[in-house]
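Just one protein chain is left out here, and the rest sit where they should.
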Amino acid sequence: MNSTWPLLSWLVFTPWAGALLVFVLRSRLPENFARALVLLLSLSTIALGACAVAHFDPAVTGMQLTEKHAWISALNVSYHLGLDGLSLVLVLLTGIISPVALYGTLRHSRCPAIYGALFLVLQGSALGVFVALDFFPWFVFWELSLIPAFFLMKLWGGPGASRAAYQFVIYTIGGSAFMLLGFAALYAAAGTFDFVELAALARDGTLAAKLGGPGAFWPQAVFLGVLLGLAVKVPLFPFHTWLPPAYAEAPTGASMFLTGVMSKMGVYGFLRILWPIFPAPLQAAATLLLWLALGGVVLGAFAALKQTDLKRMVAYSSINHLSYCLLALFAVAAAGSTNPAASAAALSGTILQLFNHGLSAAALFYCVGILEQRSGGKRGLADFGGVRTAAPLFAGLCGIAMFSSIGLPGLNGFVGEFLIFRGVFGLAPWAAATATLGLLATALFLLTFWQRVFHGPAAGAAVNFRDLDRGELLTLLPLITLMFLLGLVPQLLAGLINPLVTTWAATLP
Amino acid sequence: MNPLQLCLILSSLLFCIGLAGALARSNTILVLLGIELMLNAANLNFIAFWRYGPHAATGTGVVFVIFAIAVAAAEAAVGLALVIAVHRHRKSVRLQDANTLKG
Partner (left out) sequence: MTLAVQHLWLIPALPLAAAVIGALVPRSGRTLAAGAAIGAMAGAFLLACLALAGALADPSAHQVFNFSWFDLGAGALRLGFLLDPLTAFMAVMVTFVSLLIFIFSTGYMKEDANAKQFFCFLSLFAAAMLGLIVANSLLLLFVCWELVGLASYLLIGFWFHKPSAAAAAKKAFITTRIGDLGFLLGLLWLQDAQGTLLFYDGGAGFLEPAALANLSALLPCGLAASTAIGLLVFCGAVGKSGQFPLHVWLPDAMEGPTPVSALIHAATMVAAGVFLIARVYPLMAADQALTGVPVHALTVVAGIGAITALLGALIATAQNDIKRILAFSTVSQLGYMMLALGVGSWVAAIFHLLTHAFFKALLFLGAGSVIHAAHHEQDIRRLGGLSQKMKVTFITFTIGTMALVGVPLFFSGFWSKEAILHAAHGWQVSHLPFYAAVLGVVLTAFYNTRLMAETFFGSSRSENAGHAHENGPAMTLPLVMLAACAVLLSLVNLPSYPWLQAKLLGLHEVHGHPLFEGAGLMGLSVLLVALGIGFGWALYGRHPRAKAESPDPLAARAPGPMSALANRLGFDELYAATVGRLNDALATLSDLLDRFVWGGVIRFLAGLGQFTGLVSRETDERTLNGGFDSTSKGLRGAGQAYSDAQTGEAHGYLRTLALGFVILLILVVLGGAR
């Protein structure tokens, strides 16, 4: 379906154009107006995303709303955008998290215009990653997202931000470099950068033949390169050590976006690139990768138990939650077509988990941000006590976010995790059984956090703690509402992705 | 001993006197006088080589010498003007005092 109006281009470039506008006018706009403008531009994504949902037909499992124009014809590079259920879900997530994060943090930020402009660049890049279908533009978006993230982290972050920002960018670029090399080799063999074409080549086996036949050195090397780039981004255990300092030192808004949206880019890459283009090498490596994902689930959760910095703790919980997604994916890849019902459940769970984790982790980061802001920069586990006495509303909403993260039924987190476990159990029962340890540890560290910070007599920075003001309430409410809504009516999202996922599961090798 | 050799011996003596004067005296004007003597020794050589050389009919030696004398006159004028300027500035005509133009 070729729509006449380039909806997806608008979707991606509105934030960028807006960022330019705000940046150019930064000194002429009054601060309040600049804030409102940034917010409005950020909201464009959810509006255009709603248009996309209206034009989207869930029953069609291919790409929709596609736009394709030749870009660099000498290299066979095209400007190719398109959308399927997976992309749509992530576009909607970006559309929700970005304005919420902006609204929640713009008020307290220095230089709101520049902060907002950088944020809009980040938003546009993430959207580009989710809809680009040609490696060339995709990689441009992918790398470009690092730059605003770097500056947001370094300039607005905490005391250790500079070091963390460098580590984050260097580490991620280090991974991407291998991916770029991999794609260069792929291009040399196949002559195209287009994901759809590459996936089609991979399906009928010609890609592996062009790279030198299955089992040869090149397919493995190219696969490893791309894997490394994506694994660092997600991050797959043990490539995760950049994440806790980065999330902890970034300003609250950036942390929300990093964990809510950017961490999904890696998993998206796994689903969009690695899995369709390298099915055979992935299947060969899947058992080892399954162990790594399991390591992320279990050790990530247990490491969180040991953290005394609340932001680092939430960061580790992100590692744990995203590892569930990878666990499901690798289980599906390892098992192949043995159990399509379980595969469909695992893949559905993965996509739902991406969305749900975005909501709950962003909300948790915002809550920790409130604690940090109220106490003048403290965010240690022992710096608070009895916050619930002083701020019952805050405690209630934070508790809902926390239980969503624990995976309590009735809230969104449960659905994704249940489906992942249901799928993984059908494909690799031992992995599912081991991963329950992660569930237990997650409950343990989050409840410990809750007990130490919110319960007990008021102590430390919690004395005279102010409850939520209207702005903070309005920031959290959309997230909390969605947690309930998606927990009770998961069909809202499942309806968008189910046909796609069912097709994936049915056409497994 | 032919006349050319006699002329050359004379000019050599003249040059040596000029050189000795230029080296020995510290008064700038006297040094200039020594230099003029050396110059004139050279002029004498020109005349001698022309007069006793193979092309005595052409007059090239005289032209050389006249040019050299004209240039030497101008040079002397500039040199003396410099000496006066230095004297005004430093109240001295000693050559050793004017040493600021070194590398």
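Just so it is clear, A and B label the chains in written order, and each chain counts residues from 1 on its own.
Note that in this section a contact is a pair of C-beta atoms (placed from the backbone, for glycine too) under 8 Å apart; a residue touches a chain by one contact, two chains touch by 3 or more.
This structure is a prediction, so every number in the text was calculated from the model and none was measured.
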item: Touch with the omitted chain, as defined above, among A:35, A:154 or A:240; value: A:240
item: Candidates A:41, A:494 or A:508 - the one touching the absent chain; value: A:494
item: Residue of A:365, A:425 or A:465 in touch with the missing chain, whole complex considered; value: A:425
item: Contact footprint on chain A, counting only the chain that is left out; value: 170-171, 237-242, 244, 298-300, 302-303, 305-307, 339-342, 344-345, 348, 386, 388-389, 392, 396, 403, 408-410, 414-415, 418-419, 421-422, 425-426, 429, 432-433, 436, 439-441, 443-444, 447-448, 450-451, 454-458, 489-491, 494-495, 498, 501-502, 505
item: Interface residues of chain B (partner: the chain not displayed); value: 19, 22-23, 26, 31, 95-96, 98-103
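In this section, only the chains that are shown with their structure count from here on.
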item: CA centroid of chain A to CA centroid of chain B, Å; value: 96
